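Missing here: one protein chain of the complex. Every other protein chain is in place.
Here is chain A:
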Amino acid sequence: MSVSSTFSEITHPPAPEIHASHDVHDHPFYQRHHFETAEQQREAAGFGMWLFLLTEIMFFGGLFMAYLLYRNWYYDAFVAASNSISVPMGLTNTIVLITSSLTMAMGVWAAEVKNKKLLQIFLLATVVLGFAFLGIKTGEYYDKFAEHHVPGASFSIADFVNPPAGSKEKPLPMDMAKKTEVYFSLYFAMTGVHALHMIIGIAILIVLLWKSNSGVYTSGYVQPIENFGLYWHFVDIVWIFLFPFLYLINRH
């Protein structure tokens, strides 16, 4: 019995009451045609986002692998080099970023309670904090540039072989001082890739902010805001690892 009834369901439309959910008018406007229900769509999008973040973990994972290896080999060079970057600036940036995570979380909440004005305020706050982070980061990069601590042709180890007068640093032997370039390579690669994620995030935020004007995200369609929130928190979490790894090596 089951065999023939199964087959007939494939070829002939079954009785309408079984598939009441297929009534076109029941679908919310944002539900795509290939999903059975809006709930299925939301779950699929959320799951997809988590998987994407998993790929991001693997992406940063290669860098962290390199970091752990070289930190182990060239610990003294890493300590000396990390002392040359500004902990107050890094700390400020950490606070800025955590605050932006809070405003983003509030934004998701505002979308869920369908408050358009609040949503826009929180998204805007996140954008501003994002720019603040990048601004401070640019300042840090500029300092490194001025001190000839950017890896490449103009890289100088002078500061590590002969620490400037008044600093508490002990001079490093020549061969270990050379390894500071590996530290700065990783510093720029890791914070650079992180900053790139911030730039992409801010661009998406601006698009979301602009589209939220129409009220599309405060009518039950919270998916894009929710997924972007996950992305933003992820970028935040990466920084939560980068800050102690790169700035606080020598603080016990």
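Basically, a contact is a pair of C-beta atoms (placed from the backbone, for glycine too) under 8 Å apart; a residue touches a chain by one contact, two chains touch by 3 or more; residues count from 1.
Here, contacts and distances are computed from a predicted model.
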item: Protein name as given in UniProt for the chain not displayed, "CRISPR-associated endoribonuclease Cas2", "Protein HflK", "Cbb3-type cytochrome c oxidase subunit I" or "nitrile hydratase"; value: "Cbb3-type cytochrome c oxidase subunit I"
item: Given A:Pro28, A:Gly48 or A:Pro244, the one touching the chain that is not displayed; value: A:Gly48
item: Of A:Ile85, A:Leu186 or A:Val222, the one touching the omitted chain in the full complex; value: A:Leu186
item: Absent-chain interface as seen on chain A, which is shown; value: 2-4, 6-7, 9-10, 13-14, 19, 22, 32-36, 40, 43-45, 47-48, 51-52, 54-56, 58-63, 65-66, 69-70, 73-74, 77, 151-153, 178-179, 181-182, 184-186, 188-189, 193
